[in-house]
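Working notes for the structure below.
The chains shown are only part of the set, and none of them has been moved.
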C-alpha cells in the first residue's frame, strides 16, 4: 500500500523533470553563469537591444542545431548543413533576382534543402553508409555544386520585399527569432508528442529493437536528414534576407557550431538522446559568448581560445549535472 | 641565392613600380617557342583571385602564351595547393606564378622549381620569404589609404573599428596594422574595436552589429576585404546609421563598386587584380626572356569612392591609362 | 482434422559459412502450446526469427491457417498475426516502458500525437497479470533485467496475436514469475492462440506444453507428445546421447581462500561477511534485487565498495578495478552476457584471450601460435560449437558465447571464479557440461561462487549457500540443510512472509 501512495506522490515531480530535465537545468545554469560573467564585465550587456542581438545572432545556428539534434538523436550526424544552406541560398537568390515571385523562390530553396537531406538520408538508411562519411562526401559535393552554379560569385541585389520577410520585427522581436522559436516549438512537439519523435529516439537508441518492433527505420532516418536539410534551407533564407546577398561559400563550418550547440544541450553523438530545449540553450550559450567577447573587444586569438574553453567547460558542467541526475 | 634576405614585399628596397617596366626594360621581349606559364592561386571562391586569372589570360592571349590557372579547393587548403603547384612543376611549365595560401606552404616549390630551372613569381598576398620575384601591391598601404581618408574627411576624429580577416594571415595582419598605426598617429581617432570577421560576411555582420550597439557614435569601419565590408554595410543599415558610419573594404570586387555607386559602401581600396595579373605575367615572361627584374614589382592600388568610381571601373585600357596617370602624378 | 494454425514446411536457412536450419517441418495447432527444444545453436531462435520476419528463409515456407504467408519483415509478421518475444531483449532504454511496449504501432490522438496516458493505461493492464509493480511511465532503462523481460512478454500480449512465439521468455525470471506466466499462456491457449515456447528449462516445458519439437544441429529430430515421454528421453534426443545424471561432489578444503568482512557498497550491499574455501563452491541465493549481482561486482572490482575488507590467502587486497581483482585471481562471468561479456566483432580466441594478455604476450608481442593452442584447448574443454575459433563471437549462440567467457577465466588462470547466473539461456547438455566444469575447477582447487535464481542449480552445485536479503547475508546453509523451502524462508523479508507474500515480489523459490 505504502508503495502505491509513494508512486502517486512521486508522479508530478517526475512529470516535471520529464519535461524540463535535470540535464537541461545544467545547460541553463551554464548559460546563467556566462550571462552573469559578461554582465559583470561588459557595461550595457543586459541592455534590451543587446539581448535581442544575442537572440538574433544565435537564431541561425539554433535553426541548424535543431535539425542536427534530430539527426543526432537518430544516431546520425549531418556535416553537410553549411553547403546545403549555400546551395539553397544561391538558387533561391538567383530566382529572386530573375524576378520569380517570392513564395516560389523560397519554396525552391526549401525543396533544395529537402533534396539534399533526402540524398544524405538515402545513402545512410538504404545504402547503409556511415553518416559521418556520407555527409563528409556531400559536404564537398553540395559546396562544389553551389560554386559551379554561381561560378563562385555572390548573388546580389535581392528584392527589398523578400528581405523584409525575414528582416522585420514583431512585438519588438526580430522575425528571425520568432521563426526559429516556432521551429523549436514544432521540433519539441515532434520529439515529445508524435510517433515520429519516438521513432527517432528508438532508432538512435537501439536500431535492432526498433526494427523488430516495426519502426520504419529507413523512413525515420531519411525524414531526420530531410528536416535537417529543410532547416538548413530556412537558415539560408534568413541569412540572405539579412545580408541581402547569397554567396556560394556561405555556411562555412556551420556544422561544427550546430553540433556544438546540440552537444552542449545534451545530445549524445551515440544517438538516442537529445533535447530541443537543451539545443536552443546551447545555441544561445555560443551566441552569448561571441557577443560578449566582441563587446569586450577581445583579440581574435583569445576569442578562439575562449570558444574552445567554453565548449569544454560546458561539457564539464554537463558531466557534473549528469552525475547528480 | 640562399643568401637572399627574407622578402618583405612592403619594405623591399629592390623594387620597381609597374608603370616603369616598359621604360626600364623596353618593349615586350621575344619569347622562346612553346613558352607556357602555370599559375596557382589561393581559391576561386573569391572574385579577386578569379580576376587575377583573367589578367593572366588576357595578356597570355595577347602574346600567345598559354596559361594554366589552378586554385586550391578552399582558402586554407595549404597542402592541396602545394600538390597543385608540384604538379605544375613536374609538367614542365616555363614559369610559375604562385599566390600562396600562407607564407610558407609553397616553399618546397621554390626549391623544386629552382632545380628544374623554372622561375617562380610570387603574386600578391602571402609572401614567400625566399621568393626571388614578387609582383603585387603593398598590403600595408591598403590600410594606410583608408586611414588617410578618415584623417582628411573626418577632421574632428572619432571612434573607428576594424573587422579583420582570418587570424594570422599576412594580408590581414598588414592591412590592419597599416590602418591602425596611421589613424592612431593622427591623434584624434580611437580604434575602439578590432574584431575577427574571418573573411566571412555573416560573421562580420554580427560583429559589426555588436560593435555598433556598444558604440553608437562610431564614425567608421575598416574591413580587410570587400565581402566583410558588404556584411558590415548591411549591419549599419539595419542599425539605421548609414548616414553616420563610413564603411571601407579592400579588393575592389564588382559588388563593392556596385555598392559604392548605390551610396552604401563608402569606399574600397582597389588593387586591380586584372591589371595585377597582366603585370605579373608580363614580369614572369620577361624573366623567361632572360631579363633581370628587380625583386619586387609593385602593382597599383587606389582608394575608390563614389567620386572616382567611374574613373577606375571602365574597360581595361582606360583603367590602365588612369593608373598610369596616377603613377606619373606620384600617387 | 482442421488445418493447423502454424506450419513450417521445409525451412532451411544458410548463413555465410553456417547452415543454421535444414528442411525443418512441423506444425502447431490453434490453442496448442508447443515446446521447441534443442541445444545451444540448434537453430531454435533462427526458426522463430524467420517466423517473426527478422530473417528470410533460404528455402521453405511458413503457412498460417493453411495459407502460405510472406514474412519479409517484422511488420508483415505482425500483420499476419505473429507476436514474438525475442531471446535478446529488444528494447530502447531511454523510452518509457509503455513507449517500448507500443513501439512501432503507437496509440495516437487524431493520428498525430502519441496518446501517452492511454498507452500507459493499456500497458499497465497487460503488465497487471505479470508484475503490477512495474510503472509503465518510467524509462525502461531504469528497470532490472527480470522486469525488462516481463515488459517484453507483456508487449507480445498487447497484440492479441494468433500466434505467439516465445524465445526463452523466462531466462531471467524466477519460478514464481514463471507461474504467473504459465497462467497467462494457458489463457492464450484458451483463446485459441498457437504458442511456440522455447526454453532450456525442461520442467517448464513439461509443465505447460502438450507437444514439443526437438531440434539438433538445424534439423528436426522429432516431435513428441510430452505426456508420453520422459524428460530423460527428451534430453537424449536433444543431445544425441544419454546424459548421465551427476551427483553433487564436494572438493572443499578447510583452507580459507577468500575472506570478506563488512563489505558494503553505496547502493545495494550492506555489511556482507563470509569466507570462501579452497575447492569450495559457494552458492548465493536471494530475491531478485537483493543485491547478489552487485555483491559479485564488488568482488570482481567492477564496482567500488564503500567499506569493508577483502582478503585472499590472509592478505588484504585492493579492489578498485577489475584489473586488481584479476591480478588477485578473481574473475567474473557476468549476468548480462551481451552487455558485459562479449566483444561482438572479435573472434572467440580474442574474446577468450582478453583477460590474459600478460600470459599470451610475455614480451609485449602476442604469441599467436600459443594463443591458438590455448584457445583450441580451452574451447575443446568447454565444447564450443561450431568449433570455429576465428569466427566473430556475435555469430555464436548465447550458450557458446558463455562458454567462451568461461574459457577466458580458465586461460587467465583465475583461482576464484564468480558466476552470475551461469546457465542463463544455456541448454541442458551445455548446462551439464558447465556444472561438470565447475566441479572440475573446484576439484583442481579453484574456489567458486555461483549466484543463481534457479534454486535447483544452487542446490545441485553448492557446498554451502549464503542467502542474501536486502544486501546482507540473512542465513548460511550447509549442504545438509539445503532445500528450496529453506532458502525461500530466509530470502523473503519478515514482514512479507507474514503479510502479502509473493504479491509484489519475485521469489527465487
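Note that the chains are named A, B and C in the order they appear, and that numbering of residues resets to 1 at the start of each chain.
Just so it is clear, a contact is a pair of C-beta atoms (placed from the backbone, for glycine too) under 8 Å apart; a residue touches a chain by one contact, two chains touch by 3 or more.
As the structure is a prediction and not an experimental result, all values here were calculated from the model.
Across the full complex in this structure file, the chain copy numbers come to A x2, B x1, C x1.
Assume only the chains that are shown with their structure count from here on.
If each chain is reduced to the centroid of its CA atoms, chain B and chain C end up 73 Å from each other.
Here the spacing of chain A and chain B, counted between their Cα centres, is 36 Å. The mean-CA centres of chain A and chain C are about 43 angstrom from one another, to the nearest whole unit. Across the assembly, chain C contributes no residue in contact with two or more other chains. Annotation for chain B: no residues touch two or more other chains.
Residue ranges on chain B touching chain A, taken from their complex, read 44-47, 50, 73, 164, 167, 192-196, 200-202, 205-207, 209-211, 213-214, 227, 230-231, 234, 238, 255, 258.
Chain C contributes residues 52, 54, 73-75, 78, 84, 86, 89-95, 99-100, 103-106, 108, 112-114, 133, 135, 137-138, 504 to its touches with chain A in the complex. Only residues 3, 7, 11, 14, 193-195, 197-198, 201-202, 205-206, 208-216, 272-273 of chain A touch chain C when the two sit together in their complex.
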